[in-house]
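Structure below; questions to follow.
One protein chain is absent from this view; the other protein chains keep their places.
Then we have chain A:
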Amino acid sequence: MHITDILVTGEPIIYGAMVSMVLVGIALLFLLTYFKKWGWLWREWLTTVDHKKIGVMYILSALLMLFRGGVDAMMMRVQLAFPDLGFLNSQHYNEIFTTHGTIMIIFMAMPFLIGLMNIIVPLQIGARDFAFPYLNALSFWSFFFGMALFNISFVIGGAPDAGWTSYTPLSGAAMSPGPGQNFYLMGLQLSGIGTLATGINLMVTILKMRAPGMKLFHMPIFTWSTLVTSFIIVFAFPILTVALALLTLDRIFGSQFFTLTGEGMPMMWANLFWMWGHPEVYIVILPAFGIFSEVIATFAKKRLFGYNVMVWSMIVIALLSFLVWVHHFFTMGAGAFVNSIFSISTMLIAVPTGVKIFNWLATLYKSKIEFTVPMMWSLAFIPSFILGGVTGVMLGMAAADYQFHNSYFLIAHFHYVLIAGTVFACFAGLTFWYPKMFGHKMNERIGKWAFWLFFFGFHVCFFPQYFLGLDGMPRRLFITNVAEWLPLNVISTVGAFGMGLGFMVFVYNVYYSFRYSERETTGDSWNGNGRTLEWATTTPVPYYNFATVPYVDEIDPYLRMKEEGKTTYEESELKPIHMPSYTAQPILFMALLGLASFGLVFEWMYVAIFGLIGGVIMMIVRSFDYDDGYYVPVDEIKRTEKKARGL
């Protein structure tokens, strides 16, 4: 086989991407070698099982993917604003909207939120780490190698081009030969293993490792949202696992599930995909609701209004999320009766969601709001998200959906809920908990610039798309030289670049804050407004989290601790702390499974079998591994805490 058979050739943009990837790679290798950081990288990060470090790696990867997905988006916007420029050809355009969608949902939104959960949830419930730290590292590396596999597709072998929903029969072997769709299947399958494991891990952590006294209805609302999300993950992801496996069997081993021959049933894919896919959108929105609830309560300086109702509405949303999947394909022709049922269940979801909106407003009512950057993201979320929600109800009416279906109206709708919901929450959450992670805040002035650029860019980009949709512009269209669509498309593109600029300012702020921000001296970073246990730890958080775990019997435990002068360091109660050992097994294990997946993508069976055998060997190694971790002696805890607390 010749190298040019695998490398994607003939596209100047892709050549550019290849060159820049190679240059960045060389620069990284050089920097790591020059500053002698290889050992540090291996010992402190690649082999870590510390939930805080794993969370940071998740978030860094997610930011990288936000960049990649964002570049895809801008390229599409350039094409749509200047359709006659010949910037992209139709094949390249198909590939780009496919990778944009897949990356943003699977490799950006989910890992970003899971990263925040990783860092914050154990701190909020007073735990030393996850229930299964080894499994947590395994989850991260499965996501990482799945992401890497999916992302190299555009330089090696060719990117998938059947849309992020990958509908059959288009995505089957007959109509999409070659490795492109295989990258989609294997990349998602590999990272899906990790997501399922994280769901189980978080559930056990939350159910079994809470601080003494903390009942379920004392848990911080972000932890609650994580618990509900984990429930959805555990019951939705196996459906995706099966759907991907069946399509893989179809494509590589010639079975007939979704084919047009052998009495296969292509429409079954849409059902299986959305039976996972609809719960999936709640997987990325419920944690966002949790983040906004925390931020709003903190900066309104009030107890969250209607805490119990907030929890129950999340539970109701989670249950309903499994009962609405057909609304993604009303036009497929399931019949009026079926469509009506799913129409009603869809509109029902607006009820608990509306309840949440009113609870946030009631929390803000008559409060003394502090306009910090996380609070601004949260306040901007409420009206923006309502626009997305209301248009969602419009789409949910089956009869009307025959008009809206697959138009830019839909595109505008789901970007309004996913950006104003999930992406705003990622920025809010990252800014809010940034001092907990890195020991300094992000600069507020630059943060506000990023916020306003992104906020206006977002509305300028997506608001016109509602009207484009009503004017009949279909999604996934690569030439739009219909005269009346052009002005709104140009405006939309300007907005997209505004968002891009906002993101760049945000990233610059990471650098600026690293250089110039004041270092934290207390753990309670936001002017002493912290309400929950994560703010009770020192900053940066010691690797064992809590020297002593406080007794908790309310939803804002740290407020009371501050009144009573208590801390998470009661010298008389110190005991040795049991901690898990770092291990190289997770990264090796998942690298081998990544190799197997790579083999399957190109249908090189020897590579696939080699990788799979390697994976089995790693499982055997793990089974015989009786490493029970180690104990942190009391003296070391005393030394660490005294230094951090300036005692």
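The rule is simple: contacts are C-beta pairs under 8 Å (C-beta built on N, C-alpha and C of every residue); 3 or more make two chains touch, one makes a residue touch a chain; residues count from 1.
The criterion applied here is as follows: contacts and distances are computed from a predicted model.
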item: Omitted chain (choose from "ATP-binding cassette domain-containing protein", "Quinol oxidase subunit 3", "Response regulator" or "Rod shape-determining protein MreD") - UniProt protein name; value: "Quinol oxidase subunit 3"
item: Options A:Met265, A:Ala400 or A:Leu559, residue touching the unrepresented chain; value: A:Met265
item: Full-complex contact with the absent chain, from A:Leu64, A:Leu249, A:Val393 or A:Val634; value: A:Leu249
item: Contacting the left-out chain in the complete assembly, out of A:Leu170, A:Val204 or A:Leu323; value: A:Val204
item: Interface with the undisplayed chain - residues on chain A; value: 128, 131-132, 196, 199-201, 203-204, 207-209, 234-239, 241-243, 245-246, 249-250, 253-257, 259, 261-265, 268, 272, 275, 575-576, 578, 616, 620, 623-624, 626, 628-629, 631
